[in-house]
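Here we show just some of the chains, and they stay where they sit in the whole.
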Amino acid sequence: QDVKIGFVVKQPEEPWFQDEWKFAQEAAKEKGFTLVEIGAEDGEKVQAAIDNLGAQGAQGFIICTPDVKLGPGIVAKAMANDLKLMTVDDRLVDNAGNPIEDVPHMGISATKIGETVGQAIVDEVKKRGWDMASVGAIKVSYDQLPTAVDRVAGATSVLEANGFPAANIFNAPQAKTDTEVALNAATTVINAHPEIQHWVAVGLNDEAVLGAVRATESVGIPAANVVGVGIGGAESAINEFKKPSETGFFGTVIISPKRHGYETALNMYEWIANDAEPEKLILTSGQLATRGDYEQVRKDLGIE
Amino acid sequence: MAFLDFSGLSKSYPGVRALSDVGFSVPAGHVHGLMGENGAGKSTLIRILSGDTRADEGAIRIDGVEQRSSSARDAFDAGVVVVHQELQLVPDLSVAENLSLGRFPRRMGIVDFRALYAAVGRTLAEIGVDIDPRAKVASLSIGERQMVEIAKAVMIDARVIALDEPTSSLSSRESEILFRLIGRLREAGKIILYVSHRLDEIFRLCDGCTVLRDGQLAAHHPTMEGVTRETLVSEMVGREISDIWGWRPRQAGAVRLSVEGIAGTRVPEPQSFQARAGEILGFFGLVGAGRSELMRLVYGADPAAAGTVRIDGETLSPVTPRRAICAGLVLCPEDRKADGIVQGRSVAENIAISSRRHHSPMGLVRPSREAETADRFIASLRIRTPSRRQDIVNLSGGNQQKVILARWLSEPDVKVLIVDEPTRGIDVGAKAEIYEILYALAEKGIAVVVVSSELPEVIGICDRVLVMCERRIAAEFARGDLSEAALLAAALPDQATPRFAQKA
Amino acid sequence: MTATIKRILLGEQGLLVLFVLAFAVVSLTVPNFLTERNILGLLQSVVTIGIVACTMMFCLASRDFDLSVGSIVAFAGMVAVMVSNETGSIPLGLLAALLAGTLVGFVNGVVIAKLRINALITTLATMQIVRGLALIASDGRAVGINDPAFYSLALSRFFGVPTPVWIMAILFAIFAFVLNRTVFGRNTLAIGGNPEASRLAGVDVDWGRIGIFALQGLVCAVAGILLASRITSGQPNAATGLELSVISACVLGGVSLAGGRATMSGVIVGVLILGIAENVMNLLNIQAFYQYVVRGLILLFAVLLDTLRSRALGRR
């Protein structure tokens, strides 16, 4: 039997998903099945993608949904098309907001990854011996995306728990998730508080934090006075570490696109070909990578 | 000796043979008239000459050299300048820029505005037109814009100048300026092609003329010797027209339209007048006298600041075009391109747009009925179009005008009909028919108001005439008192007061 | 021979003929394309675009422009779900959504026609305002549907065809009729051809435009309700970028942005071309980044053909 598996992601332009697809293709090559990559940016496209997969005779698909609340619709559509369903990165929830436990999921809790970011910042701030009370935090927020809200909230909760004054956490809202917008929003925040010498920055992903770091550079705050920690660990973060001199981008919490892409695809294949149902829930964890150790961390996670 | 020569020109559009095998030639230093019914192919011939359209067959030679213009630019370079039938100006640029568009005086790509204003100022003064070269074209009246177009032809040292109905929106005074200009150009040895529906102009200006009919050469007269009005009319229309006015006495009835103290931005002082059932009331005046503006206020096309409009004693307030139409007051506007035709829509649609509300139960249109109406007017007004489905922009100027007239003639319950320049660009044959229609409407008890800049027309068809001068109604004449001299005297402003016009 | 081909391809029905040809080619060459499932899936995937295109056609034909459609679709979907959840009554939810959509459209229309603000800017503004309201109302999160009966709107079928597809088809028929056979439709085209001349001919231009925008809002609400039902939740982020797809579909279908020209059959073909292109690219497993390029090329190619056709017909 020819196995055909769909891999549907919410933001095909994002490097993260490029990587997931790349590793899923590795599994496909290994096991000799066909992997169909579809980008679906909203609920309607997801519906169309599932129909499309059904029509081309796929047996199952893995999805990172644009919105977790699409859960019931996705489950129903998958059933109607007789497709096996797994989720990756973001877990589907039902209408009451509870996770749909029947659907096998591999991912990471957004709050938890945010907390890892917060912890990394707290550790570094302590190491540099700054006075917590006089440090400012730039919170690059993108409230439209629930995952982003949870991540940032996770990070700031750790900051506050460690004695960071809530009044020093400044919001820099993004209207789009690119670096330029984050840069502009963060610049305003920094300029509004010229008295603050030391800055930390958190955000949805590496691009957001990079924007904040660029903002500090543009007003002439030295790199040593800035600690930004991103999420993702894709090219834009690695580029920072490759720069000849250190920047305010201290580190990034890398999540493994290899496990998320390769393993989910493999599990789906086993499920279809050998009726081996995957585990209902696999949680991966994020790992902090800095200028000093990013190569090692990437190797450990099996990227590269 | 230089000459312009057309040979075997043919041009077809889907469903229309606009020109077929037309050939004639014009020597230098001649003004040559080009005449024919609406849709005969005059503008097409001129558009081919200007490089705007290509002929399917045939050739144009100047001094024996075949012209292969495929753009306006090529034609310019060959020394051909054309003033098109529809105004071709850029409203937001200055008069000077419009006059030198495509040929700005420049240094390294930078416009030399000083030289430009000076040159244009000189040209305008030379031809006796009092317009500021720096004024935006948008602030000029139609007549003034037409003069700007014509000045274009003088600015360039062209060999061939073609004028397509240049006087259709000029007052007699401005026309005089134009005629003098043409005389000078002729003396300078230019070749001038002159399109007009006004026979007296042809006789006055032209050294020879050519008549087109249905796209074919109907007659060519190298000189005007022995050519009479009658011969030209019958060559154009294919039949004799004895008296184009055909006026007959009518009985004026009760007052149908009563305008009291109406005023607006461009008619500052309150104006009043009445029009009676069965009467044809003329409005005469020089360009910019405010006739069109007054009518637009009466019709509600522009908001009035004061005054009342009554139809059969019922007050319309405030007036909007829609209310006016419902009350039986309709206006056929002066500027057909801006206010008349609905571009991109068919002839039938353009006729039906207003009257269809009378026969569209529950908002549903009845295509068969609209088609019938359209076909009726296409036949009765002799609108030259391949079918009622033709897009109106593809019709010749005069035929567009007829379609707009048909729109208002098809309104069933009209009480007052205002027509602003009803025969602008219309051929003699059709003119007579339109007058006949106006008479019939008046005889049905409709009050007909005719705004016209053509003195003979006003005198020829009106029962009573109001003359406007500087945005005021200045005089009234009964039919018996109508004469060119009297009307002109009333229309001319006092020497003491400077003429209101130009710069807005 | 070539002349005949040219005549057929470039004739009045050229786009349709081309579409049929393309459809035939795709059916023969793309595996799994011409199956009942796939065609139904394809039709469902164009429901939102198709429905909104009906009124966008009117909007463009009257020389206006509406960028706020995507936001209205999302907003109306949210309203439908939230009101249904709140009141426990689906009909009330639907009614509220339809009213909300119409209201937004009406406001657009009044601002554009009465205050005479440029349509592009007005709807760009309402696009943001309405999206903001949807986000504020839901705190940026999707709202799940409580009563499963709401889903059946999208899941139910008649004669094997899903309800949303029927609704789209019915709206196509209705709006074709409205455009061609009602005074409203004919006036719309006249306004687009020459607004000033239409006004002087007694057409109520202002109210005509307001009517079109209000109708657009209503129809967007219908699309929003169906979308919410299909994706089983109200999503404040739904349908972003919808405006460009819908306008593309209309222009592909020969609606002139300069106003005054539109046909329903053209718009339907435009909608289907977009839908088929997406569908086929996914069936052929074309990579995401190449899909951008292909999408762009298809758009260009389709309009190029239409341009050639118009030119052959001697339109300007």
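Here are a few things to note about the model shown:
To keep things simple, chains are lettered A, B and C as they appear, and every chain counts its residues starting from 1.
Note that in this section a contact is a pair of C-beta atoms (placed from the backbone, for glycine too) under 8 Å apart; a residue touches a chain by one contact, two chains touch by 3 or more.
All values reported here derive from a predicted model rather than from experimental measurement.
One representative per chain kind is placed here, while the whole complex contains A x1, B x1, C x2.
In the analysis below, only the chains that are shown with their structure count from here on.
Taken as a graph of touching chains, this assembly is arranged as a line, each chain contacting the next along an open chain of partners. In this view the innermost chain, defined by its CA centroid being closest to the centroid of all protein CA atoms, is C.
Pairwise, the chains sharing the most contacting C-beta pairs are A-C.
Farthest from chain C, judged by the mean position of CA atoms in each chain, is B. If each chain is reduced to the centroid of its CA atoms, chain A and chain C end up 34 Å from each other.
In this assembly, the C-alpha centroid of chain B lies 43 Å from the C-alpha centroid of chain C.
Averaged C-alpha coordinates give centres for chain A and chain B that are 70 Å from one another. The residues of chain C never reach two or more other chains; the list is empty.
Of all residues in chain B, none touches 2 or more other chains.
Of all the residues in chain A, the ones that touch chain C in their complex are 12-13, 34, 36-39, 41-49, 51-52, 54-57, 66-73, 76, 81, 93-97, 143-146, 149.
Only residues 181-184, 186-187, 189-190, 192-194, 196-204, 256, 258-261, 313-316 of chain C touch chain B when the two sit together in their complex.
Residues 31-32, 35, 37-38, 40-42, 44-45, 48, 135, 140-146, 151, 155, 227, 230-233, 235-240, 278-279, 282-283, 285, 287-289, 291 of chain C touch chain A in their complex.
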